[in-house]
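With one protein chain removed, the remaining protein chains of the complex are shown where they sit.
Take a look at chain A:
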């Protein structure tokens, strides 16, 4: 850390805003990640979902994309004392799958696990889990329901302004980025341009406000050399729009997550469970959040 001061002189007029790689590394290490609720999944993600990055999560219907989305909207709110970010969430629902009753259950599960892990905490502390209310977790989710692709574009344009006002937002979840773009577009070049513009804006928001952007995506079958193969929707033009890409898939009767693309993470896979409390470890004895 002492070396950061040496690098100050780099910050001349020509390179305003530039950082040394060392600065970036120490900043990265200081950065907290948003836990998925599953330790094994957090481990392959390098601690959880990263702020300042766009993470795309794809998988078949029923694998748990929306579950993970709702879980992250809750987990981003875990207090700093408990190892969280104490942030708020923006949930852009394009499919109508967000269910308040389920988010409430996940919030309850999150609070009850925090209570188990933080029994020794002082009872008068603000972040004492016994004093947390699931409804407060829900109220800290800014929920947008989108019914067309024009609304989706408008919402993302509005997001830039909204995030200027709401500095506490630490995660933006779009569930899903794809749905409204899979209808017939008369002009496919237009679709590519619109999607490109949207992904640029989201990347900018992630960097500028140090927040995580999570894009849920559908999978589709693609006809390749006479047979059908699974691939993420929206095709190749979209595949550059995210920093990390995670694929959720079935392995027998178990749900797994696989890191398909990332500049900094090793490709690896980890099993996860969707329980009544939310996303959890397959092995039950692990503690969900470690004491920081």
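FYI, a contact is a pair of C-beta atoms (placed from the backbone, for glycine too) under 8 Å apart; a residue touches a chain by one contact, two chains touch by 3 or more; residues count from 1.
We take it that contacts and distances are computed from a predicted model.
Enquirer: Pick, from "DNA-directed RNA polymerase III subunit RPC6", "Large ribosomal subunit protein mL49", "Vacuolar protein-sorting-associated protein 25" or "RecA family profile 1 domain-containing protein", the protein name that UniProt gives for the chain of this complex that is not shown.
Expert: Missing chain, UniProt protein name: "RecA family profile 1 domain-containing protein".
Enquirer: Give the residue, chosen from A:72, A:85, A:110 or A:141, that touches the chain omitted from the document.
Expert: Answering carefully, the residue with contact to the hidden chain is A:141.
Enquirer: Quick one: which of A:41, A:132, A:219 or A:270 touches the chain that's been left out?
Expert: A:219
Enquirer: Identify the residue among A:100, A:116, A:200 or A:268 that touches the chain left out of the display.
Expert: A:100
Enquirer: Applying the definition given at the start, please give the residues of chain A touching the unseen chain.
Expert: 60-62, 66-67, 70, 90-91, 95-103, 135, 138-139, 141-145, 147-148, 150-151, 154-155, 158, 162, 179-180, 182-184, 218-221, 223, 228, 230, 233, 250, 252-253, 276
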